[in-house]
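What follows is a short report on a single structure.
What you see is the complex with one protein chain gone and the rest in place.
Chain lettering (A and B) follows the sequence in which the chains are written, and residue indices restart at 1 in each chain.
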Amino acid sequence: MTPAERAATVAIWTVTAAVVLVLLAPLVVTVAVSFSASPVFNLPPPEWSLRWYQRTARLRELWPSVRLSVEIALLSTGISLVLGTLCAMAVARGDFPGKTAVATFMVSPLMMPGLVVGVAILQALREAGLRDAWLGLLIGHVVITLPYVTRTVLASLSLFDFTLIEAARTLGCSYPRSLLTVMVPVLAPAFLTSGLFAFLASMDNYPISIFLIDARNKTLPILMLQYLEENPDPTIAAISAGLILLTIVVLLVADRLVGLRRLAEF
Amino acid sequence: MSPTGRETALAGELALGRRRGRLRERVEPISLLALPGTLYLSVAFGVPLLLLLVRSVYGDGGLSVASYVRFFEDPFSWAVIWNTLKAALLTTLICLLAGYPAAFALARASGALQALLLTALILPLSVGVVVKAFAWTILLRSDGIVNRLLLLTGLTEAPVRLIFTQPGLILGAVNVFLPFMVLPIFAVVKLIDRSLLDAAATLGASPVHRFLHVTLPLTMPGVIAGVAFVFSMSVSMYVIPTLLMGDRFKTLSILIARSFLFMRDRAAGSTLAVVLLLIAVAVVVASAMLSRRHQHAR
Partner (left out) sequence: MMLGGTEGGPRERPAPPASRDATAYLEVTGVEKQFRDTPVIQGLDLQVRAGEFVCLLGPSGCGKTTLLRIIAGLLPADRGRILLEGADLTRVPAHKRNVGVVFQSYALFPHLTVAENVAFGLKARGLPAAEIRETVARALALVRLDESADRSIFVLSGGQQQRIAVARALAVKPKLLLLDEPLSALDRKLRETMRMELRYLLRDLAITAIFVTHDQDEALVMSDRIAVMNAGRIEQFDVPAAIYTRPATPFVLDFVGMSTRLAGTVAGGNGGQVEVETALGRLRAHGRLPAGTRVLVAVRPEDLRLGPPHGHAENAVTLRVRDPVFLGSKLILHFHAPEGDRVVAELPPAAGHGLVPGDGVTVSWDVAATLVYPTP
């Protein structure tokens, strides 16, 4: 290695180390604070305690909110997986005018300001006479999750060898059946990755949800921000620590199934 | 014609063709699979945005851009736009400078090290922006870790006020958006053919020349994607500035939220919303054009 290459390597790894620290620091802090006995955010905590976790269990509004967020996230991810995959297939295999426009359009909600989309959907729903918050949330969340699925599945499809389908058909499978038996397993990692990202995006979404909720239906991020503004105490840290733990479990499972490397293909 | 308009027209032609007993060659059945998704998005996303746009130019007495004129005449508006753009530009720039090398490190690492890096990138994504912003409020306090580090390394002599300041905001934003810069670049770096770099070396290119003329051009698609994501996300961010700067830093998103949620001023809110929307659309269009220029068939 030339001295230039050596210097570059050192620089790269230093920056990367800083990146890792910056990325993980908030998580570490949150977990640490959640075990603090003091209601003020002091680090290191003067005493350790589980009181905030106990409070979490007793929070009345928390569990319905968690349930709502998970429901909406699961449903919207599921719907998006279907709609997005169909669309990705059409773009990958079909040849119709406006193909690239369709692909760009399907991915665009990712890059649009959430607040704007939220307020637009709210007004449109009001106009259409739809006042049910749950339905409104679902409609909005499908919009957010669709791009994740379309993007990832499309990328995976563009690498897929379609002669495998032809091979299956010459062996006696009908077109739909060969799609199911040949393509779906190969796309499984893409489904998993995009499903995971879509689910997380939905669980985490604030800007669209804030407009579509009502007093009785509050998603988790909204509840948490509200709580933060009203009673800033480490209960919020305890909830967050719970979420972190849950995600670690999900990531471990996903790693077993497809490997972490595949997850990086968002 | 909008994409769905075309789709509907094509579907109509298809039906017509069938009735005549002929199938038009151009429209394959598989293209119709795009219909449900595109239709849904058009109705649930496209139409509401269009409505928002249309409403914002319809005043009490018909077509009117009065609200826009008022908005752009107000110097305060320009300050807000500048704040928004500045925050987004700084965030994107720092994410790019830090994320580009990190993407290479990720591609070169293997085994446990790569797993650690990937976890560091994906785990925070899962935790939610509220949590992260909240954690940064803790980190940025006068007695928080960041200040302690600064004092330790001698970069400052007294604790610096970071909470409710712009540097603190940028730091928090970079933290949230970094994965969206690193992952697209990583996806492209992974695909670079090593033999291209070998070939460049045997042709006499020094490591610097190889980087500038082979690696950099080949990673451009990933860089464009990453920059587009991070810029558009940071231009629209709401939770992070709210928690880390409160009312002190007025961005378009914060004002939009205020107008609709607290002040019930729909007209002003709509104008702001459309301005922000147009900025985001400009980013999408620019990145699509740029990536077309840098598209290399594989």
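As a convention for this text, a contact is a pair of C-beta atoms (placed from the backbone, for glycine too) under 8 Å apart; a residue touches a chain by one contact, two chains touch by 3 or more.
Quantities reported herein were computed from a predicted structural model and do not represent experimental measurements.
Asker: In the complete complex, the chain left out here touches which of the visible ones?
Answerer: If we consider the entire complex, the absent chain touches B.
Asker: Thinking of the whole complex, not just what is shown, which of B:Ala79, B:Leu149 or B:Leu196 touches the missing chain?
Answerer: B:Leu196
Asker: Could you tell me which of B:Leu118, B:Val214, B:Val235 or B:Ala280 touches the chain that is not displayed?
Answerer: Residue touching the absent chain, from the options given: B:Val214.
Asker: If the missing chain were put back, which residues of chain B would it touch?
Answerer: 193, 195-196, 198-207, 209-210, 213-214, 217-218, 294, 296-298
The rule is short, and it goes like this: only the chains that are shown with their structure count from here on.
Asker: With chain centres defined as C-alpha means, what is the inter-centre distance between chain A and chain B in Å?
Answerer: So the centre of chain A lies 15 Å away from the centre of chain B.
Asker: Show which residues of chain B lie in contact with chain A when the two form their complex.
Answerer: Listed in rising order, the residues of chain B that touch chain A are 3, 6-7, 10, 26-28, 30-38, 40-41, 44-49, 51-52, 55, 98-99, 101-102, 104-106, 114-132, 134-139, 141, 143-145, 171, 174-175, 178-179, 182-184, 186-187, 206-208, 211, 228-229, 232-233, 235-236, 238-239, 242-243, 252-253, 256-257, 260-261, 269-270, 273-274, 276-277, 280-281, 283-284, 288.
Asker: If we count contacts the way the header does, which residues on chain A are in touch with chain B in the complex?
Answerer: Touch residues, chain A against chain B: 2, 4-5, 8, 11-13, 15-16, 18-20, 22-27, 29-30, 33, 41-43, 83-84, 86-87, 89-91, 93-98, 101-102, 104-106, 108-117, 119-121, 123-124, 127, 139-140, 142-143, 146, 150, 197, 200, 203-204, 206-207, 210-211, 220-221, 224-225, 228, 236-237, 240, 243-244, 247-248, 250-251, 255, 260-261, 263-266.
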